[in-house]
Every structure is written in C-alpha cells, then in structure tokens.
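In this view, the complex is presented without one of its protein chains, the others remaining in place.
Entry: chain A
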Amino acid sequence: MSVLTSPPAPRDAATPAPRAQGLLTRGRIGVLLWIAAMVVLPLVLRSELWLGIGILTLIVGVGALGMQVITGLAGQISLGHAFFMGIGAYSSAWLGADKGLPWWLWLPAAGLVAATAGALVAPVAVRIRGLYLAVATLALVFIGLYAWETWTSLSGGVNGRPAAPVLFGDQDLSLGIMAGDQVILDAFQAWWYFALAILLVVMLLTHNLKRSRLGRAFMAVRDKDVAAAVVGVPVTQTKTVAFVISSFFAGISGALLVSYMGYFTPSQWHLMLSVDFIAMIVIGGMGTVSGALLGALFVRAMPEVVNHASGFLPFVRKGTSTDGGITGPLLSGFLYGLVIVLILLFEPNGIRALLLRAWRRLPAPLGSSRERRKTS
C-alpha cells in the first residue's frame, strides 16, 4: 500500500549527489591553483617581512585546523589550545635541541606528547559542556604557564630557551639551503616550503576526517548530542578522539612555531594565543578547512597590514605616543576589532562565506557550468 505524496519512483542509484565543498577544495582545479600560488609566492615575493608573516600564517594554520577539529567539527569550546601548543613546543625543544634528535622524530613526537596530554585531560573535559568546558580548559592555560615558568631546567624560566633546529643532513633550514656555495633557497623560502608541506599534510588529514564516518560523528555530537547517541555514536568516546586529534595538530603547530622563531619564552603560551585561534575559526568560517586557513591569514596578517598601512596616514604617529595620540599599533587594534565586528554582523559564517557569496556573483566562467546555489 502506498499512500505517500509521490510515488516511490526507482531512484537512479548511479548518481551520487554532488557534494558541497569548501572554497579551497572546490574542485581539484581550485586546490591546484592555490598550491601553485603558494609555491610561486616565495619566489616572487622578495620582502622578508611579508615572507616571515606568511610562514607564521602557514604554521598557525596547522594549529587553526586543530582548533577547527575540536570546536568547528566536534563543537567543544576549548580555550586550552595554547597549553597544547606549549607542550608541543617544549617536547620538540627537549627532543630536538637537548637530545639532538632529527626533525622527523621530534616533530611527530611533539604532536604525540600533546595528543597524550589531550587524552589525559579528556576524561574531565568530555563530561562538561559549553561555558564550563571553556573555563576548565582555561585553567589548563594557567597551569601550563605556571609549569613552564617553574620548570626552569626545561624552559629556561622567564628568559626562555632555544628551540630545536630543522636540519636536513648538515643543512640548517634557518640558514637556507645551499648546494656547494650556491644558495638554492634562502632561509625564508626554505622555511616557507617546509611549513607549507606540513600544512598540506594536515589539510589533507582534516579534509578526509571531515568526510569520514568519524568526522560525521564529530558533527553529530556538535549539532545534537542526544540525537548522536540515538544513532549509536558513543558521545564521550567521540569527544575524546576529537580532543586527541586537535591536541596533536596543536602540538605540531607549537613545535614548528618555536623552531621557526629559534627561541621562546613561557609567556608566549598565554590565554591570548588560545583566543587568537578561536578568533581564527570564527572569523574564517566554522567547521571547514578553508575557513581555518582564511582565519589564520586574517588574524596573523591583518594587524600587520593595518600597522604598515597606517604609516602612510598623516595623523598617525610613528613609534610610541606619550600624549594619547593615535599610533600605528593602536589604530591597528581598532581596525582589527572593527573588521571582526563587521564580519560577524554581516556574515556570521565568516570570511569563507563572504568569499563564496562574491564568487557566486561573478559572471559564469567560459564554458563551465554555473556554480549551483548551495545553502552552506
């Protein structure tokens, strides 16, 4: 007996629905173009300042993807990202600088130590939600700060300590790659490509994770944890896995960050760093790979852009101001805040959604089918 609204027509099983994909992953061409641009950029961009900012963006992009996993996908608001990055940083420095292990050991090890810390924290963290979770993970940051400052044999105390170098054979990445007397890549280019390679791996992992059964379980827990339990997703176990993966990425990012900088202090792993990462995924776009990268770019590069642009404005003072006048950093802070407010007002789904909207308004490219309208 069939009294359904439309007859149950036999469906064409051979037509899988086209998937809504991210901005950077929209078709293989988009990804290849992006990679090509990333490869060419350090060859044409001859500014050490901007290359440096670019490298930092690539490195924090790894951390932002970690944040995307725990908050964007699994919906758990964690303020502990700085703590896990710090753990990655100190493990890498201890293994790489003190014990002299090569980078291909200390880098994954930094991720694993941070992931272990995530697994240790998880039994508590997965049992609380929302603001309570935020406060609990906030505590991690301060416990971490205290530990780094007191454990001076590891951290060097407030004076800091040198980080692990990245060595390829006898070549130090921070000195550039040479062939005999010939410089093939300078230090900035070498670091750019190294960070890019790691970021690409983490991007691929996150993208695949999102489309996997586990990724769907993360998003199910994020959207409705009761309904997730109903379909048979083990909720606490799934949250634990999200914490572990997120901490792993954070640890990798922290290790890369300090290795690039060469020297680091305990005060770096402060709450503001965690807040930066939350800002990245919120501003860029929650739950997507491209959103994390756009957010990382915005949060890292935007203050610098404003800072440098403000040097050309007549009413802005150079250097510090003692009488309350507007300085570059001050203006930068204002504009940065303003842009965040504007984005969240006009496009709560972040820069990614803004760009997607702009992309749809472009006239149809030659010969290619028009982008179908998606609600995502």
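Definition applied: a residue touches a chain if its C-beta (ideal position, glycine included) is under 8 Å from a C-beta of that chain, and two chains touch if they have at least 3 such contacts; residues count from 1.
In this text, contacts and distances are computed from a predicted model.
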item	value
Per UniProt, the name of the complex member that is left out, chosen from "Acetyl-CoA C-acetyltransferase", "Cytochrome c-type biogenesis protein CcmF", "ABC transporter ATP-binding protein" or "NAD(P)-dependent iron-only hydrogenase catalytic subunit"	"ABC transporter ATP-binding protein"
Residue of A:Ile55, A:Val233, A:Val258 or A:Ile343 in touch with the missing chain, whole complex considered	A:Val233
Options A:Leu185, A:Ile198 or A:Ala217, residue touching the unrepresented chain	A:Ala217
Touch list for chain A against the chain that is not drawn	1-11, 13, 16-20, 213, 216-217, 219-220, 222-235, 287, 374-376
